[in-house]
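Structure record follows, encoded as structure tokens.
Right after this comes chain A.
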Amino acid sequence: MLELQEIIRTVMIIILSTVVLALFGIFFGLLYKGIDRKISAHMQGRIGPPIRQPFRDVGKLFTKENIIPENAVPWVFNLAPLIGLVGTISILLYLPIGGFRPLASVEGEIIFGDLILVLYLLMIPSLALVIGGFASGSPYATIGAQREMATMIAYEFPLAIIIITIAWKLGSIAAGGLGVENAFTLTAITANPVWNAVGPLGFIGLILLLLVLIIVTPAELSKIPFDAPEAETEIGGGLLVEYSGRNLAMFYLTDAVKTVVMASIIVALFFPYNLSPLLGLESIPAYILDFIFFLIKILIIIVFSVSLIRVSVARLKIDQIVYTYWVPLTLIALVGLICIMWDGTMMESYGWPKIVEIFGLI
Partner candidate 1 sequence: MNIIDDIILHSPALIVAIPLLGAFLTPLISKINDKVRNVFVISIVLFTSAIVLLLANDIYSACGKIHTYVFGGTAAITEGGFAVRILFEVDGLNIFMAIITTILAISGVIYSWAFMKENTGLDKYYTLYLLMIAGMFGMILTGDMFNFFVFLEITSIASCALIAFWTSKGKAVDAGFKYIVISAIGALFILFAIAILYGQYNALNMAVLASNIQFSFLDKIALVILISGLAMKAGIVPMHMWLPDAYGRAPASVTLILVGVTQASLYGALRMIFTVYGGKLTTTINQIGDVNIDLNLLLGIFIVGLALVTIFIGVLMALKENNFKRMIAFAAVAEIGYIILAIGAALTTVFSATDPRTGIMALKGGIFHILNDALDIGLLFLVAGAIYYATKETSLNRLGGLARNMKYTTIFFLIGLLAVSGMPPMNGFASKLMIYESTYQVNPILSIIAILCSILLLAVFVKVFHSAFLGPKLPKFDNVKEVPKSMLLAMGIIACIIIFIGLFPDLVVNNIVQPAVNALTNNSNYINNVIGGI
Partner candidate 2 sequence: MIYNIPYIAVVALIMIGLYAVVFKRNLIKIVIGILLIENGVNLFLITLAFRQDSIAPIYRGTGSRLMSLPVPHALTLTSIVIGVAVLALMLSLIIHIYRHYGTLDARKIGREEE
């Protein structure tokens, strides 16, 4: 039974952590955006803007006029950017940021959200973009918005496969599953890293899934080659074409926070390891070390899934995006899923060793 005092304590913790995580997300999102721009500029042989450029961009946008076009439906048009940012910030609460447990949970048993919730919340920023684009009442924005929606449908298929596969590996009571309680919660996923539980076949499956997730990320973030919704060269910024001033700044911030969110999800699903147990550290030094390690992991993932891909590939057409995700990538993800499912049977019936046992890590 929950006591009143406990309820108040939980509510206070949640309020406090929302504030902290909102600021964390916005600051590091913009910072990573700057780093990403610098790195991709270097890859193209340019010097690139300074790392603090995104902060300046936001500052500049706040001083610009906030135009509401005459064809727009004002209340939807203004509300969409806010909802996008709010939805993105709320995801951070459910993720294990910096190697800690998800902040929206009470120590021990009570957890308030899980991976499916995160999957759905991830749609909110995209949905806000789509509705904002539709609400602009401009043909360009409408085209961009419907492309964003089609992209969303497209990448959600492989993303769902990845998330369900990992949860299945942990939670299934059939052959190969670990039978972990609450397999969809991120606490359980970080406590039982999937790599430790698979054999050679499952290892291949996980690699495939990781690969697909890395390719899903740029679409989730509307980056080249999957930025057909924005496509500056054909439809002039697409769904953002009528946005300006502070509304555009909100979308800019949403994008920044979402980058951190996506990278954190990849970290939580595939790389939940911490350095501190290895070095035998405890309490505050351990927290600091883990946090820094977490930031580095995020940076590496952003470099691989955003900077590298967007520099090296050209933009795809919208029907190509849908096809890419629904046919080749879904097939790869399904192969990964089948590998992981067979892996369990192999380990059970033929006694195949786990991959960690092969490398002698346990």
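Following the convention adopted for this analysis, contacts are C-beta pairs under 8 Å (C-beta built on N, C-alpha and C of every residue); 3 or more make two chains touch, one makes a residue touch a chain; residues count from 1.
Candidates were picked such that all candidates are chains of the complex that A comes from, given by their letters.
Model, not experiment: these values are computed from the prediction.
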Which of 1 or 2 touches chain A - same complex, any copy
1
Residue ranges of chain A in contact with candidate 1 within the complex
71, 73, 75-76, 114, 116-117, 119-121, 123-124, 127, 130-131, 134-135, 137, 142, 145-146, 149-150, 152-153, 156-157, 160-161, 164-165, 167-168, 171-174, 184, 337, 341
